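For this depiction, one protein chain was excluded, whereas all remaining protein chains were kept in their positions.
Labels run A, B, C, D and E following the written order; every chain starts at residue 1.
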Amino acid sequence: MYIADHTWPELGDYVAEESVAVVPLGSTEQHGPHLPLATDHLIAEALAREAAERTGFLCTPTINVGVSPHHRQFHGTMWVDPPEFRDYVESFTRNLTYHGIDRLVYVNAHGGNVQHLREVGRRLHEDETAYAVEWMWDESIPDLIDDLSEFNGPHGGPKETAMIQHIAPELVREDRLADARDGGVKDMSAIRDDNFVHGARTFYDARENSDNGVFGDQTDATAEKGEELFEAATEQLVKLLEWLDAREFAELLPAGHVDPQPGSRR
Amino acid sequence: MYIADHTWPELGDYVAEESVAVVPLGSTEQHGPHLPLATDHLIAEALAREAAERTGFLCTPTINVGVSPHHRQFHGTMWVDPPEFRDYVESFTRNLTYHGIDRLVYVNAHGGNVQHLREVGRRLHEDETAYAVEWMWDESIPDLIDDLSEFNGPHGGPKETAMIQHIAPELVREDRLADARDGGVKDMSAIRDDNFVHGARTFYDARENSDNGVFGDQTDATAEKGEELFEAATEQLVKLLEWLDAREFAELLPAGHVDPQPGSRR
Amino acid sequence: MYIADHTWPELGDYVAEESVAVVPLGSTEQHGPHLPLATDHLIAEALAREAAERTGFLCTPTINVGVSPHHRQFHGTMWVDPPEFRDYVESFTRNLTYHGIDRLVYVNAHGGNVQHLREVGRRLHEDETAYAVEWMWDESIPDLIDDLSEFNGPHGGPKETAMIQHIAPELVREDRLADARDGGVKDMSAIRDDNFVHGARTFYDARENSDNGVFGDQTDATAEKGEELFEAATEQLVKLLEWLDAREFAELLPAGHVDPQPGSRR
Amino acid sequence: MYIADHTWPELGDYVAEESVAVVPLGSTEQHGPHLPLATDHLIAEALAREAAERTGFLCTPTINVGVSPHHRQFHGTMWVDPPEFRDYVESFTRNLTYHGIDRLVYVNAHGGNVQHLREVGRRLHEDETAYAVEWMWDESIPDLIDDLSEFNGPHGGPKETAMIQHIAPELVREDRLADARDGGVKDMSAIRDDNFVHGARTFYDARENSDNGVFGDQTDATAEKGEELFEAATEQLVKLLEWLDAREFAELLPAGHVDPQPGSRR
Amino acid sequence: MYIADHTWPELGDYVAEESVAVVPLGSTEQHGPHLPLATDHLIAEALAREAAERTGFLCTPTINVGVSPHHRQFHGTMWVDPPEFRDYVESFTRNLTYHGIDRLVYVNAHGGNVQHLREVGRRLHEDETAYAVEWMWDESIPDLIDDLSEFNGPHGGPKETAMIQHIAPELVREDRLADARDGGVKDMSAIRDDNFVHGARTFYDARENSDNGVFGDQTDATAEKGEELFEAATEQLVKLLEWLDAREFAELLPAGHVDPQPGSRR
Partner (left out) sequence: MYIADHTWPELGDYVAEESVAVVPLGSTEQHGPHLPLATDHLIAEALAREAAERTGFLCTPTINVGVSPHHRQFHGTMWVDPPEFRDYVESFTRNLTYHGIDRLVYVNAHGGNVQHLREVGRRLHEDETAYAVEWMWDESIPDLIDDLSEFNGPHGGPKETAMIQHIAPELVREDRLADARDGGVKDMSAIRDDNFVHGARTFYDARENSDNGVFGDQTDATAEKGEELFEAATEQLVKLLEWLDAREFAELLPAGHVDPQPGSRR
C-alpha cells in the first residue's frame, strides 16, 4: 500500500493493526551517458512500491536526493551533506513511529547512502524507538548479479542499466551503451591498484577513476535481464518484510548487557 | 526540463548557460476523507514540472515530506521537524549551486513549509550564495481563488480538491466530498474566535479545530475549476521564472549598508 | 509582579501556588527618523509589566534583541540569527518551568519574532513541558488599529508612534514625523505589487521597499491615541492571562492521536 | 550613548567614525533575602550606561538572563544553558560588527558568565572578526573591594549590597541584612574545606554551601560605599574603553605563528 | 618522530619544511577472553610510531577510544558516539594544519572507525584544507592476512592475536586462546546467513553473533606471525607516507567540475 495515495480514514486499520513500513531512498546523480540521473531513486521506488503492493505493507514517498558528493563534478548531480541527510532521515523516521510503526526497511539503491542509513538505524535501535534496517537491492541477489554480465560494475554498469531498461525503458539511451563502456572503466579489476595506495583508499570522487562516471560494461544489458533482477529482488524484499512482521518487537531490540555476576545488582 | 530524466552529458549546455532552477516541495499529510495524503506534493510537482516544461528551466525531484506536525494526530501524516527540514533544504540547495545555479524558486504547496523556506532563502541571500524565493501557488492567483467557491478553506477545501480533480482525478474520493464538509469546518469565519483568544493564536494542531482535518466546502469543486487554477498558476510561475532569469545576479543580492557618511571609511 | 524586583523568599508563594508567566520580547532595530531603536522592546515591556501588575502574574525581564536582519542596513539595527534566537528562548523558557511555571505568554512587539516564538512554543507543546503562546499586541485589537489612522503601516507607522508617544514621549522626535512619512512608504497598498512578483515575495530586506525604513503616515499619531491603544491591548492581555490561568493543564496539552479503532491496541 | 534611545539617522556619525561598543550582561537569580533577583543585571547596566554616557561610546541593551543554573534551587532564578548562552551572545556580537564595531567590552556582573564570555571573545578573536573582552566590575577594583568590609563574599555580600543601595535603594530589603548574614555563609574561609575535597571542587550548586544563597556579611554595607565602588569601577571602565579606542585594530588581533625558520615558506 | 616527546623549538625545522602527519586511532573495546581492551589502539600506535620513526615524519598522540557501540554489551567497552567522534577528529585535524600540515594518514586499527574517518577526510578534502586518508593496517596486506590462519576473523581473531603477541605479549592470555575460539564464532562463513536476512544486515551488535565477542580461531597465532604482519604493514605505511610526501598538494585536491562547454563562463 502506497501511503500517499490514501486518505487518512482509510489508514485507520493499518495504524490499528500493523507496524511495518518501507521507505525508498535513492539519489539524483550522474549515471553515465546512457542512464538518467534518476536511476537510483527510480529503482528504489519501483522495488519498494512493488513489494508493498504484494504484501499490503505501507510504503512511504521516496527520498530522491541522497549522499552523492563523490559524483558532483558531473553535471547535475545533486546531493545533501551527510549530517543533514542523516538528521532528515532520522526525523522522518522517528515521526513515522507516532502512528505505531516500529519496524522499517530503508529500500536503498545508492551505495553512498548505506553507511548513513545504518547509522540512523543504529540511533533508533539504541534508544529502542524502532528497528530499521538498510536493504540494498543488489546485496540481496549477489549470485544473480554475478551471473548477469561479464564485466559488472558498481555504478552505471549492467545491473543498473538492465533495471532501468525494465522499469523505465524510455529513459535509457540505448545508442550510448558502447560510449558508456568505452569512456569509463570497463573492468573494475583494472583500477583497484590505482585506488588503493599501499592499503589506503586514496580517491574521494568518482571522476578520479572514470572519465564519464561509468564502471562496468553494459552493452549486454537487456530489459529481460532487468525483469529477472527486479523479480528476484522483489521476492527477497517481500520475504524480508514478512520476516520483520513475524518478529516480536522485543526480539528486534538490543540484547542487554552481559550479566557480570548472576544475582548481582546489574 | 526535469533534471532527473536526463543524463549528465545532456545537461552540459544548461550548466554552461543557465542559472535558474525550480524545486517542488509539498507534504505527505492528511487532507480529509476525500483527498490523498499526497495532495500537496502532487500539486507542487505538477506545477513545477509544467512550468519547467514550458520554459526549459530545470526542475529538480520533489521533496515529498515537509513540516506537518500540526496534522500528526490524523493517521499517516508524515513530517520532518523544522530544524532538520531547513538544514536539509539548505544543503540540497547549496550543493545545487555547484553547477552554476544561482536563482531558485521553491514551488511549494504546503503552508507549513512557507516560513522555513523563507528562512533558508534568507540564509542563502545573506551570504550571497544564491537567490531563492518561496512561491505558493494559491498566493499567485488570489482573486481566482476567491471566486472559486463560496466556502473556501486553507486545507482540504475546494481549491485543493479542484486541483487534484484535475491533476490526479483517480485519487479523489468523490463520494466523500459531502462528508468532508460535514465533518470539518465549512465556514472559516466560524472558528477565528475560537482560535484567537484575546489576540493569541492558541491552537497548535489542526485537530483542535476540525474533527476530520478539513476546512472549507468542497462540494462545488470540479476538475474544470482545477484546470483553470492550474493554468493560471502555471502562467504565474512561468512569468516568475522569466523575471528571475532576466535579472542580473547583482540585482538579486542584498542592498548594502546605508552609507553613514558619504566619503567616510565605510 | 515583576520577578526581578523581588527576592527569592518573596517568590515562595508564587512558586507554590501559581503557574503563569509573562515574557516580554522585542527588538532593537531602526524605526525611522522619528522613533528610537528601542521601540519594540519598550512596547512589549510596558504591556507585559502593566498586565502583570494588574493581575499579579509574574513578568520576567525583557529580551531586548530579536530577529531583525531585514532591518540591518539601517544604522544600529541589532539582531540575533534565528537558530540562536530560538534556542536561547527555548532554554530560557524550559529552565523557568523548573519553578512550576507551565503556561507562558510571549508578549511580543516585533513581527520578525512571531514565527520563531511559535516554533519554540510548539517544541514545548509537543513534549508537554509547557504551554507557551505568542501574543502580538496589535493582533489583539485589530479594529482599533484599523480606526487609528488613514495610512497605517506595519513598521514605524502611526500605531507604534502613538504607543511610544504614550509610553516614552521623550523618545519621539516629533519634528521628524513628516520626514518619516515623506521618506518612506506612506501607503502600503502602493508597494504590494513590487513586493510580490507573480505571487512570490521577492524582498528580503526593508530597505528594498522604504528608503528610510518607515511604512505608514504617522503625522496624525498622538499620545492620546497611544494611551487608548495601550489600555485596550493591556485589557486583552489581562484577559488572556486569566484565561490561561483558568485552564487545567491537561486542556492545554496536545490532543492525542485519533483513535484508529476503538478497543484496539493504540 | 545608549543605542536604543536613538533613531537610526542619529547613529550615522557613530557608524562612520567609531568602532567601540559596550554590552552589559548580568543574570536574574537569587541574591538572598535582601537583594532582588535583578541585582547583577542592574549593576552591569548602570556601569555600562554611565561609562557610555561619559565617553560617548555606544552602549547596547542589556542581556538580563545569563548562566545561573547553580542558583536554580532558589525560587525564581532564571538561566539559559551554556551552549545556548554562548551562541546567542556570539550571534548578537557578530551581527553588531556589521555596523563597523570591531572592539567590544562585555560589562559583566555575574561570575557564572565569565568563562562563557571569554569563550565567545576567543571565537571572535581567532577568526579576527572583532576583539571582545570580558570585564567584571569587581575585578577592576580589587583593593577597594578588599577594604570594603570585614567579611566580603562573592554572592549577595557587602559589595553587591552596597552597589544596589546606591543604584536602586528601593530594591534593598534593609531589614533583612542581618537575616541574610545569619542564614548564609558569613565567612568564606569557613567553607573552603567543605567545597574542596582533596583538591576537587565537589559542589555544583550554591545551595550545597549556603541555606539562603548568601555569602558574606552585608550588615555594614551602605549606599555611600556603593557610590564609591560605582565611581571607582566606572572610572576603570572609562579607561578601558579609551584604551581600546586608542589601539590600532591590528594590535588587537592574534599574533601570528612563531616563525619556524626565517626566510622559509611559512 | 613522535611529536609529544619533543619541545616546541625542536619542531621548528619540521614546521618549516614538512607537511605530513600520522594520527593513530583505535578503540578500547572487548576483544574476547584472551586479548586486552587496548588491542586496537596498541596496534595503531605501534605501527604509526614505527613508521614515523623510520621515515622521520611526525606522529601525533593516539586517540584511544573510538566508535564501538556494537561491542558495548561486553564489560568495559568504551565508545564515543559517531557525531562527536567525527567532530573531535575533524577539529583535532583542522587545528593541526595550523602548523603547515596538509596531508595526513589516520592509522586505524578498528573497523568501526573507518567510515567516520573517511567522512572527516572528505570534509577536509572538499574544502581543500588538507588531504587526509584512512589506512587500516590489515587492508594493506590482504594476501598475508589470508595466508595467516585457517580461520581468520575480523575481531579478536588470529591476526589481532598475533599482533598483540608481538607488540605486547604480556597482555595476551595464552591460556584462553582455545576458550576464545570455542566460545565465539570459529568460522565466519557459518554466520553470514544469520546476519543477512534476504540481503539486509539485520544485526547491530556483536553479541548477536558471538557469545564471547570473538570471531576466528586464534589458536595458531604466534608472535612470529605477528612480527611478520607488523613488518609488512609498517612497510606499506612507510611507502604510503613517502607517496604522500612526493605529491604536489594540488594533485591531492578535488578535480574541478567537468567543463560543460570549453570557453564558456564556467
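Following the convention adopted for this analysis, a contact is a pair of C-beta atoms (placed from the backbone, for glycine too) under 8 Å apart; a residue touches a chain by one contact, two chains touch by 3 or more.
Remember, it's a predicted structure, so these values are computed and weren't measured experimentally.
Across the complete structure, the visible chains that the omitted chain touches are A, C, D, E.
From the options E:11, E:188, E:232 or E:253, the residue with contact to the chain not on display is E:11. Screening D:140, D:161 or D:218 against the full complex identifies D:140 as the residue touching the chain left out.
Panel shows subunit C; residues 8, 11-17, 98-100 of it touch the chain omitted from the view.
Considering the complete assembly, subunit D touches the hidden chain via residues 69, 72-75, 82-83, 105, 115, 118-119, 121-122, 125-126, 133-137, 139-141, 196-202, 204-205, 207-208, 233, 236-237, 239-240, 243, 254-258, 260.
Seen from subunit E, the chain kept out of the figure touches residues 3-9, 11-12, 14-15, 28, 30-38, 41, 60-65, 69, 72, 74-81, 84-85, 87-88, 90-92, 95-96, 98-99, 171, 173, 176, 212-213.
Note that in this section only the chains that are shown with their structure count from here on.
Subunit B maps onto subunit E through a rotation of 120°, based on Cα atoms and reported in steps of 5. Note on chain placement: the centre of subunit A and the centre of subunit C lie 47 Å apart, centres being C-alpha means. Note on chain placement: the centre of subunit A and the centre of subunit E lie 27 Å apart, centres being C-alpha means.
Among all residues of subunit B, those that touch two or more other chains are 8, 11-12, 14-15, 69, 72, 74-75, 98-99, 257-258, 260. Contact annotation for chain pairs lists A-B, A-C, A-E, B-C, B-D, B-E, C-D, D-E, with touch applied as defined.
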